[in-house]
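Heads up, one of the protein chains got dropped from this complex, but the rest are sitting where they should.
Up next is chain A:
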Amino acid sequence: MSRPDRREHEQIRALNCVLGQLTRTDGSAQFSSGSTSLICGIYGPIEAKLYEEKIDRAHIDVKLRPAIGLPATKDKWAESAVRKTFERNILGHLHPRTLVQINLQVKENDGSVDAAAINATALALVDAGIPLRAMVAAASCAVRKDGEIVVDPVEEEIKKAMSTHTFAFSSNSPDDNPVYVDSRGSFTMDQYDRCFDLCAMTVQRILAFMRTAIEGKVAKESQISAV
C-alpha cells in the first residue's frame, strides 16, 4: 500500500530552513518538512522574572502557538517536549539567573509537528548563539494498521496509525542514546525497535542537513565581515 503523497516508506519530506529571518529576536529559524512548517524565535540569555529565576542555571521557557485557534493540550505537550529535550542540552550553568525564551509559531501542521518543533528550536538556538552541549534533531514514524512503518508521517497517516513514535538524538551520543522518546498507541517491542532504528537513521540525515544550513550561514557571514 502506497502513502498518500506517494513517498517511499523510509523517505522523509523535503527539508527547508531559513536562519535569522526575524529582526527583534536574538536568533530565529524557520524549519519545514514538506508542508509542516514552524518558525522559532529565541531570546536569551535575558533577564528572568523573579519567580522563575534559578540561582545556578538559566531558566528555559517554551511557548508554542498553533496555526489555528488557541493553544490546546497537544500544544502544551509539544512545548514540554521541546523544553525537556533542551533543558539538559543548553549549557544553562554558564548563564545563571537568566532566561532563555523559546517562541514557536506553527505555520502549517501536516503531521510530525513535535519533531519539527525540536528541529526548528535546535537551529534557532545555534542562530542565537546559545551554548549547547551538542546538536539535537528529531524524527517521527508511524506504524500502520498493516504493520508497515512509515517515516515522517503526514496528518492523514497519523490519524489512521496504530502507533506513532518520536525520537530525538543528539550529535554526540555514543551509542545512539535518545534524548527524547515519545511513543503513543499499541505496539510490539519489535515494532518499537524498528522505529528506533529508522528514526536514528533519519536523524542522522536531518543533522547533516542542519550542518549544511549552518555552514552556509556562517560562510555568508564571514564573507560579509571580511569585506
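Going forward, a residue touches a chain if its C-beta (ideal position, glycine included) is under 8 Å from a C-beta of that chain, and two chains touch if they have at least 3 such contacts; residues count from 1.
To be clear about the criterion, contacts and distances are computed from a predicted model.
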The chain not rendered here carries, per UniProt and among "Exosome complex component RRP45", "DNA replication complex GINS protein PSF3", "WD40 repeat-like protein" or "Protein kinase domain-containing protein", the name "Exosome complex component RRP45"
Given A:Gly27, A:Gly41, A:Gly92 or A:Pro178, the correct residue touching the omitted chain is A:Gly41
Listed in rising order, the chain A residues that touch the chain left out are 21-25, 35, 39, 41, 43, 46-49, 63, 65, 67-71, 99, 101, 103, 105, 107-108
